[in-house]
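What you see is the complex with one protein chain gone and the rest in place.
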Amino acid sequence: MKFSEQTEARLARLIESRPPGHLRSALVPMLLFIQDEVGAITPEVVEEVCQRLGVSRRDVEEVVSYYSMLRRKPAGRYHIQICTNISCMLVGGAELFEHACRKLGIGHHGVTEDGMFSLEEVECIGACCWGPAMQVNYDYHHHVTPEVFDRLIEQLRDNGGKARER
Amino acid sequence: MLHPEPHPAEVVLLTRRFRLPDSASIGTYLATEGYQAFRKALAMTPEEIIEEVKKSNLRGRGGAGFPTGLKWSFVPRNSPKPKYVVANADEGEPGTCKDRLLMQYDPHSLLEGMLIAARAVDARAGYIYIRGEYRYLIEILDRAIEEARRHGLLGRNILGSGMDFDIYTHSGAGSYECGEETALLESLEGKRGVPRLRPPFPATSGAFGCPTVLNNVETFCSVPPIILRGGLAFAGLGTPKNGGTRLFAISGHVNRPGVYELPMGFNLLRMIHEVAGGVRGGRKLKAVIPGGSSCPVLRAEECDLPMDFDSLARAGSMLGSGGVIVMDETTCMVKAAARILRFYARESCGFCTPCREGTQWLAQVLTRLERGHGQRGDVEVVRDVARNMLGRTFCPLGDAAAMPALSFIEKFRDEFEAHLEGRPCAAEEVALHA
Partner (left out) sequence: MPELIRLTIDGRSVEVEPGTLVIEAARRVGVKIPSFCYYEGLSLAGACRMCLVEVEKMPKLQTACTLVATPGMVVRTDTPQVAEARRAMVEFLLTNHPLDCPVCDKGGECELQDMAFRYGAAESRYLEAKHHVPEQQWSPVVFYDRPRCILCYRCVRVCDEGMGVGALGVVNRGGRSEIAPNRGDHLECDECGACIDICPVGALTSGMYRYQTRPWEMNHVGTICAFCADGCKTTLGVYHDRIMRGNNRDRSGLNGEFLCIKGRYAADFPHHPARLSRPLVRQDGELRPASWLEALSLVEARLREALAAGSPIGVIGSNHTTNEENYFLQKFARQWLKTNHLDHQRTGDVPALASALAGREGTLASTEDLYTARAVLVVGADLAQQHPLLSWQIRANWRHHRARIYVVTTGPVREDRYAARSVRVEPGGELEGLLALAEALRAEPDLVILFGDAIQGEDVARLVAFGDSLGIPVKYVCLVDYANSRGAADMGLLPDLGPGYQPLERPGMTLEEMLECPDLAVLWVVGANPLIGRQRPPSRFLLVQDLFLTETARLADVVLPAASAYEKDGTVTNVCGEVQRLRKVVAVAGVKTDLEIFSLLACRMGFQKDPVGWETVLREIADAVPGYRLSVPALLAGAPQRTHFASQASSSRRGKVRSARDTLFTSGTLGRFATILSQVREAPGALYRG
């Protein structure tokens, strides 16, 4: 498999920064960076990573299944992760998540039919003082009320639609 | 994320650059004494550096509060193996969001702290292990590292001193347990985040089987001021045995949630009522988790105490990672406990029996209770299961799950009983009378 120049550069830097004889050390970030481009850890990605790092398929499967950000199936164009952990919960995180489910018509780990949105109830994302918090792809959104959420969704839907037309 | 001005009670030491324009750039950093501490350290012997850190009474900001200077002194002097410095930027403890700000607003102070540590133990390379969700911080840190390299502060023959050292970022991919130091090292080596047997400790056998200094981001960020101003000056900011300032993340039911830099030993009630603007809506304070979700909860009347490791230990709780979670009288303690336990059940690595099975069990029973499907004996089961985990798991995550379960039940037992019997609990009573 060949990835975009940007991803390849990132992977190259990753590999360079490993101590000699410890290529495997690149495994976790490598999977995440590749997932960012491919959308999921597909069997081909597993194979590719085995090749690049000289590790066994078992080693990769063990890791892929352990880390919660790594996934086997692609998420939506906009992957929405809402924190419902204690600090966020105290200020309405759980209600926000329920609202999102209703709004998007999907549940935890769901993807909308048009592939635009996917939803995940996540654990603390380090935004406890600015809850309810969520991430869309890697972008943080703080103090998200249902109204803020709805506006954001409309905006993303617009953007996404446009991106698709192009 | 920042309030426009620091609160008057704050002692801005680690956060002093936060509000400067372009605070993350090396230009701003250098203009504000940046890398002066490292230059000073270059002229010191490793022993002197460690001595200074010991004098500062700096205790690890990652949770356990282990004296940092002592930890560094465990790294063997004349090991033939290369040595490493690892920054723990996994920040996963619910209620904690301070390292994020340090890296976002002042990434160079982390690099400088790591450089000084490298100097103290003669390390060859450093890794910053950043939780996968903090992707944007990787960009910021990579930029800072690049700047530092261009200024000859990282790489070969740093500032002509003959010292070789470089720093690299490393991303996690979603796992709270990877914040535990040995699980982090496993993850750094490309494996599952399952902790290692200790001994050997990371100081003698850490990253890649080599001696390793591993500290929290805030711990490293505290080092430059210590070297620059002297350990005693830093120690003087806090209480005896608890040196310096600390970044407290105050979240939950307060008017001005946020991250505040306060001296160690600052009074918790003052923190809530004064610094964080008091309880939201003028409600009554009900409970506080003083140091991140794994610390035993305190009842409101227990909160008049200084926030340092020892005082909290005396109060039966912990300072942990400095995440102060404030709950007012509307909070349902069963719901809070259930949510916290679901977190630990999802994040247990599953390696050892009591944590793997115990966290699931606790989460299941508490969730049932929360939803009104309690059964007779449930409260005893939660208490016994938590007790059976406590002190018996392979790593501290098991304790981190058991402690909140135990303390919530111990301190708010009647609320659990109410859920069990279908009576309105205290939180509902408040709602009814509102």
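By letter and in written order, the chains are A and B; residue numbering begins at 1 in each of them.
Basically, contacts are C-beta pairs under 8 Å (C-beta built on N, C-alpha and C of every residue); 3 or more make two chains touch, one makes a residue touch a chain.
Bear in mind the structure is a predicted one, so any value in this text is a computation, not a measurement.
K.L.:
Kindly name the visible chains that come into contact with the excluded chain.
P.N.:
Spelled out, the missing chain touches these shown chains: A, B.
K.L.:
Of B:256, B:356 or B:411, which one is in contact with the hidden chain?
P.N.:
Of the candidates B:256, B:356 or B:411, B:356 is in touch with the missing chain.
K.L.:
Would you indicate which residue among B:299, B:346 or B:411 is in contact with the undisplayed chain?
P.N.:
B:346
K.L.:
Decide which residue listed in B:192, B:286 or B:419 touches the omitted chain of the complex.
P.N.:
Of all options in B:192, B:286 or B:419, contact with the hidden chain holds for B:192.
K.L.:
What residues on chain A make contact with the chain left out of this view?
P.N.:
56-59, 61-62, 65-66
K.L.:
For the chain that got dropped from the picture, name the residues of chain B it touches.
P.N.:
Considering the whole complex, chain B reaches the absent chain at 175, 177, 192-193, 197, 345-354, 356-361, 364-365, 368, 375, 377, 381, 384, 388, 391-394.
FYI, only the chains that are shown with their structure count from here on.
K.L.:
State, to the nearest whole Å, the distance from the C-alpha centre of chain A to the C-alpha centre of chain B.
P.N.:
From the centre of chain A to the centre of chain B is 24 Å.
K.L.:
Which residues of chain A touch chain B in their complex?
P.N.:
17, 19, 22, 24-29, 31-33, 53, 55, 59, 62-63, 66-70, 81, 84-87, 89-91, 94, 123-131, 135, 138-140, 142
K.L.:
Mind listing the chain B positions that touch chain A in their complex?
P.N.:
Chain B reaches chain A through residues 1, 82, 91-97, 99-100, 125, 131-136, 166, 168, 170-176, 187-193, 208, 249-253, 257-259, 289, 293, 323, 325-327, 331, 335-336, 339-340, 343, 346-347, 349.
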